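Right, subunit A next:
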Amino acid sequence: MAALSSNLLFVAFILYLIATLFFGGSIKEKKGLSEKKETNKWGKIAVFLTIVGFVSQLGYFITRWIAAGHAPVSNMFEFTTFFGMALVGAFIVIYFIYRTTLLGLFTMPVAILVIAYASMFPRDITPLIPALQSYWLHIHVTTAAIGEAILAISFAAGLIYLVKAIDQTKSSKRTFWLEAVMFSLVTVLGFVAVSSIFSGMGYHEKFNWVDKHDNEAVVEYTMPAIAGPHEGELLTKDGFKPFVEMPAIVNAKKLNTVIWSLIGGIILYGLIRLIIRKRISAALKPLVKNINLDFVDEISYRSVLIGFPVFTLGALIFAMIWAQMAWSRFWGWDPKEVWALITWLFYAAFMHLRLSKGWHGEKSAWLAVIGFVIIMFNLVAVNLIIAGLHSYAGS
Partner candidate 1 sequence: MKKRRLVMRTIILLILGAAVAYSLYANLTKDTKQKVAVGEKAPDFVLTDMDGNKHRLSDYRGQGVFLNFWGTWCPPCKKEMPYINNQYQQYKDKGVQVLSVDIQESELQVRQFAEHYKLDFPIMIDTDKEVMTAYGINPLPATFLIDKNGEVVKYHTGEMTEKMVREFMEKIKP
Partner candidate 2 sequence: MNDVKCECGHVNPHGTVLCEACGKVLDETDNRKELLDMRYEGSARRSQTYNKTIIDKIWNFFSSVKVGVWLIIITLIASILGTILPQEMYINLPPDVYYEQEYGWFGKLYYQLGFHDLYGSWWYLLLIAMIGISLVICSLDRVVPLYKALKAQRVTRHEGFLKRQRVFGANSEAEQTDLETVKKHLQAKRYHVREENGDILAEKNRFSRWGPYVNHIGLIIFLFGGMLRFIPGFYVNEDLWVREGETALVPETNEQYYIKNNQFILEHYDKNNKTFEKALNRAGEVVKNYQSNVVLYQREGEKIPGEKPKLKKLEEYKIRVNQPLSFNGYSVFQSSFKTEFKAMTFALTNKSTNQAFGEVKVDLTNPQEKYDLGNGYSVELLNYFPDFEFDDNGEPSTKSRVPNNPAFIFRMNTPDKPKGETSFVAIRQTIEPFGNNTYKLAFKGIETKNVSGFIVRKDSSLWVFIIGGIIFMIGVIQGAYWNHRRIWVQRKNGQVWIAAHTNKNWYGLKRELEAILAGTKLTMPDDQLQRDKEVKEVV
């Protein structure tokens, strides 16, 4: 059952990749104003593939649930994969409201990146610690992920808006920041590439090191150590000697992963720039030529409107119910809880700015981007860096 499950996920992943290509193809064809026009043949195939992929991933989810005996949302890999699936699901729903394949072209790569990122974590089925043994866990986590996924659609739409609206003929703060967003996405790809390469090579090296309490410990790196641990002593024979040694309070291993991801990201980004010879956002501009700005703006805002109640329900209300049962208090200022509150406050501010200050269009699109950054921070950084009750076993 577990093997079948992994295969289904792989199939889904491949289908998403192919669907993205078809989404690209559907844009290339000459079209009028996208609003009323029927989706073309490429687009129809793309949507079909997306749905088949989604069903396949749903199959992964169900089979893994059966294999594990609990809903597969209990570790970093499972949760992130589910988030990717929810993203695809949210896209399918929004697609059937607005019927624009361009949104697919921007959403699917994000979903693919999310799933690829997820698979860099240990994929074993993990047992549940007592606090997680509650069906409220499954309800809370799935609803929260779906809410975040719908909010992420607003990011994709916001991105389309910015690519179209920002003048790429001269460089400005806006072009810089938009490019920074693109670079971040490429860096995720860089992380995936670097991790896959080193794990494919089976790279290992061990260090003896001294932690902040002056205890000796052994740490195992799976990537060559650029940043070595505090008073680290290389144990592996042909291991890579660190360039710099970190102080004890810094988690050198995680920092090393970040450095490698950045290197991977920079190389990839450099290669892309070398090939296309302009900013990524500039290269994407022709794709969005036919879309109407108000239309994407509305998709973006609508996604926030649909996603916000779902997010509130999942990430705050259900979370409170579960916390009340597991930890006897519905709110305990755990970092993950606080970041859910921060996300919620942010989108609340977003809606108030839009409603009463008239922050439509580009401002609104930038806010959608920032919102997604906060969600991603909550997913990635809070779990891996800021330890708390929610911290899953990170790599």
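Criterion applied: all candidates are chains of the complex that A comes from, given by their letters.
Some observations on this one:
One rule holds in what follows: a contact is a pair of C-beta atoms (placed from the backbone, for glycine too) under 8 Å apart; a residue touches a chain by one contact, two chains touch by 3 or more; residues count from 1.
Note that the coordinates shown come from a computational prediction; the quantities given were computed from them, not determined experimentally.
Of the numbered candidates 1 or 2, 2 is the chain that subunit A touches in this complex. Those residues of subunit A that touch candidate 2 in the complex are listed here as 2, 35, 67-69, 98, 122, 124-127, 129-131, 133-134, 212, 249, 292-295, 298, 301-302, 305-306, 308-309, 312-313, 317, 320, 324-330, 332-335, 338-339, 341-342, 345-346, 348-349, 352-353, 355-357, 382, 386-388, 393.
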